[in-house]
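The following block contains the structure, expressed as structure tokens.
With one protein chain withheld, the remaining protein chains of the complex are depicted in position.
In order of appearance the chains are A and B, and numbering begins at 1 in each one.
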Amino acid sequence: MNVSRRKKSIIQAVSILSITTLLFGCSNPNEGADNTTDKDTLTLAWPRDIGEMNPHVYNPSQLFAQSMVYEPLVHYAEGGKLEPFLAKSWDISKDGKTYTFTLRDDVKFSDGSAFDATIVKKNFDAVIKNKALHSWLGFISKIDKTEAVDKQTFRMTLSEAYYPTIQELAVVRPVRFLGEAGFPKNGDTSKGVEEEVGTGPWVLDEYKADQYATFKVNKNYWGPMPKVKKIKVDIIPDAETRVLAFEKGDIDLIYGEGAISVDAFNQLKETKSYKTTMSEPVATRLLIMNTKKKQLADERVRQALQYGFDKKTLVEGITSGLEAPADFILPPNLPYTSKLKVEKRDFDVEKAKTLLDEAGWKLPNGKTIREKDGQPLQVEMMYDAAELFQKAMAETLQSEWANIGVDLKIVGVELPDQVQRFKDNKFDINMYSNFGAPYDPHTFVNIIGTDGFGFKEAISAYPNKTELLQDMKDVLKTTDETKRQAMYAEILPSLQDQGALVPISYLKKMAIYQSDVTNFNFAANRDESPFAQIGIK
Amino acid sequence: MGVYILKRVGSVIPILLLAILLLTAMIHLSPVDPAEAYLAAAHIQPTEEVLTQKRAEFGLDQSFMTQYATTVVRLAQFDFGTSFVSGKPVLGEVLLRLPATLQLALSSLLLAVIVSIPLGFLAGIRKNGFFDQLSRVIAFIGASIPSFWLGYLLIFFFAVQLDLLPVGGIGSPSHVILPAITLALPLIALYTRLLRTSVIETIREPYVLFARTRGIRETVILGKHVLRVAIPPMITGLGMNLGKLLTGTIIVETVFSWPGFGRYFIEAIFDRDMPIIQGYVFLAALLFIGSSLLVDLLQLAIDPRIARKGGDRR
Partner (left out) sequence: MKPVLSVERLTVETIADDTPLVRDVSFTLLAGQIVGLVGESGCGKTVTSLALLRLLDEKVIRQSGRIQLDETDLMTLSDRTLRRVRGGQIAFIMQNPMSAFTPVYTIGHQLIETIRTHDRGSKREAKDRALEALREVNLEEPDRILKAYPFELSGGMLQRVMIALAVCLRPDVLIADEPTTALDVYNQKLVLYYLEKVRATYGTAILLISHDLSVIAEMADQVLVMRHGEIVERADVFDLFDRPQHPYTQQLLAQQGIQAGGMNA
């Protein structure tokens, strides 16, 4: 019968499908998945796939992973100190344009090949090929010439003096070093590498896209050997699931910005079965006021807003101690940012009210919002809707400023949207956080001074704007340490005191890990991995 | 038969064109373009230089119509472009992750069918009996509980507290269990009630009575005659709700760290990775046609009236 034959073949098809389904399930035994953590492997969870291990590319490669395999010439350490790393010393010419590095002679890549000036030059040249993409890192677009003077000496000449060069060499990408075997024939690493050969303590071992990646120790490592034999990264995209996996014991550690919700962190902390570590401040969360807007053009109003909220209570209340109240627009542990003198503007409601009155914003009878020339004192604050604390902070500011007669409207937007609006100067107040270590203070200052980022327009009402902008350009060209320090000591407080940039809190990184994990230390460079000497008891 | 299939595939082309049009329009209208999204995610300051380069790379510097036309032409040649984020061909990225999603989807479907048929059947033959009450409870839970919540609950009990199953990931049959249950529950809720209603209606039909007058055993009447007639509406419902399965995988894959295409799609949305998003839409359309075709073929096999007549069912 025609139908029953068709019926038979359909049933066959369905059975084959079902069996394939089940077989599929058995065909890739993931030994990692139910691996109970043993003493030699550290397992952590990460929300996204680690991406390609290529030192010269950006997303989707994850910073922490890249930093495990590839190393810099210079290391950014605590307090903003720049230490020798793959380069054991360097010399800067008097005009600030020529940098000569003496490389270590005991460094080998993970495949045994030598680390020397030739390969350093090759890496630099690969990066320069894509100048436009890397133009965000100041010194790259200024590179004129690269030279491998001899095996241990590498020289780089810039088109103009740019002091942040050394500091910028410390960042995780793109200026880190790939071994010869990793380069494609045409030397262009932007499309991919042949092999993931780096000088770092770890080598990529296994990799299953979207599932997990394991790193094993680099036998040829020149520095102190890691204490664990393997690091496994489980890719767990959901925050709650990460917590569950941690509670079960599948993973040893959760760390990373936004990796775990504050509630979850505190809950786990309270059980006292785990250990936690907070880092030093890595960046500042600040408010940026658009002085182009009428209400905010008056410095008295800006100051009043600062006096008008209780910073300490806000930060401690909302972040439960995970962030600290900030007195400076850049954390004082960055280069040139300590020992700055700024005006203290602590919580003082009366002072705020007085300032607003002086500025002509008076409270009409029976009304709660101040007015001037018939206009209400209305301001709009935009924040990143997905970010942990921003919404709560915006809401708190809304109620606190309502007390001094300011109507604050808050709007949550997606990060790219926020960046765009900032650039287009379509905002009143923006919640911002700077890059922090190891990018600042020079990147911050650079951005403020450059068109099209939103800052330059935001500070347009500063009376000393022109001078300030010029100073910010000049400080990057200084060759004299002392002069540089003095300039920063003027620029940063001036930016802060005039009230368009208001520091709120210092961001810190947090980590929670099983009690048998030892020696967890955050790196001073916020993008680097904390696995240097990590161990499991 | 071949002509029929071709016709069905052909009918979806105008829909696809429209979908691509809407997608292209959405990029254009969105305040954030993919180039900025990429840079924001990479923590790169969007200087004009970088932006221009990235935009050119992504083809965003062209006019709307040019973009649309280019996309359509590309897709017609089955060139799905390259991901904005990874730079790799979209087809490759999709094929890498698709098997996992299919495995999950099929397992859930299988589970849903295996549970729904007996449950719906038993619920229908004895109204207000135990199975009917059970099906009502399941329907309520399945319709009201959000899948991510159910997922967390299952992980918490079975993976963490009881340590019976893994928290997530893929690999062994035990990895499929919890995600498949989570994905299957809303389906079970729906199909069970569908079958139940169908069974109740079928039992009232004259031929059921006639079978009884012929002395045929009640179990045979119910199991053979009633079930056979009552199932097709459930299968139609199955076909129409395959969309639920597709969208469900997005959440379930994320919660269970299942390396499938649904989860990748969500990441692509946050990254504004347009080629991947377009690829997903295309794929979804294909899956929809494919599954509804399959369902129709199944109907053909089960209910001969469609094959021979193509008309009324009862």
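Everything below uses one rule, namely that a contact is a pair of C-beta atoms (placed from the backbone, for glycine too) under 8 Å apart; a residue touches a chain by one contact, two chains touch by 3 or more.
Not measured: the values here are computed from a predicted model.
Considering the intact complex, the chain excluded from display touches B.
Taking the complete complex into account, B:Y207 is the one of B:Y4, B:W149, B:Y207 or B:F270 that touches the chain left out. Counting the whole complex, the residues of chain B in touch with the unshown chain are 205-217, 220, 224-225, 228-229, 302-305, 308-309, 314.
The definition used in the following text is that only the chains that are shown with their structure count from here on.
Centre-to-centre, using mean CA coordinates, chain A is 37 Å away from chain B. Residues of chain B touching chain A in their complex: 31-32, 36-38, 40-50, 52-54, 85-87, 96-97, 99, 103, 106-107, 110, 148, 152, 155-156, 159-160, 163, 166-173, 175-176, 254-257, 259, 263-264, 267, 271-272, 297-298, 300-302, 304, 307. Put simply, chain A touches chain B in their complex at residues 2-3, 6-7, 10-11, 17-18, 21-22, 24-26, 28-30, 33-34, 48, 51-52, 58-60, 63, 132-133, 135-136, 141, 191, 208-212, 234-238, 240-241, 244-245, 247-248, 250, 414-417, 419-421, 423, 435, 443, 447, 450, 452-453.
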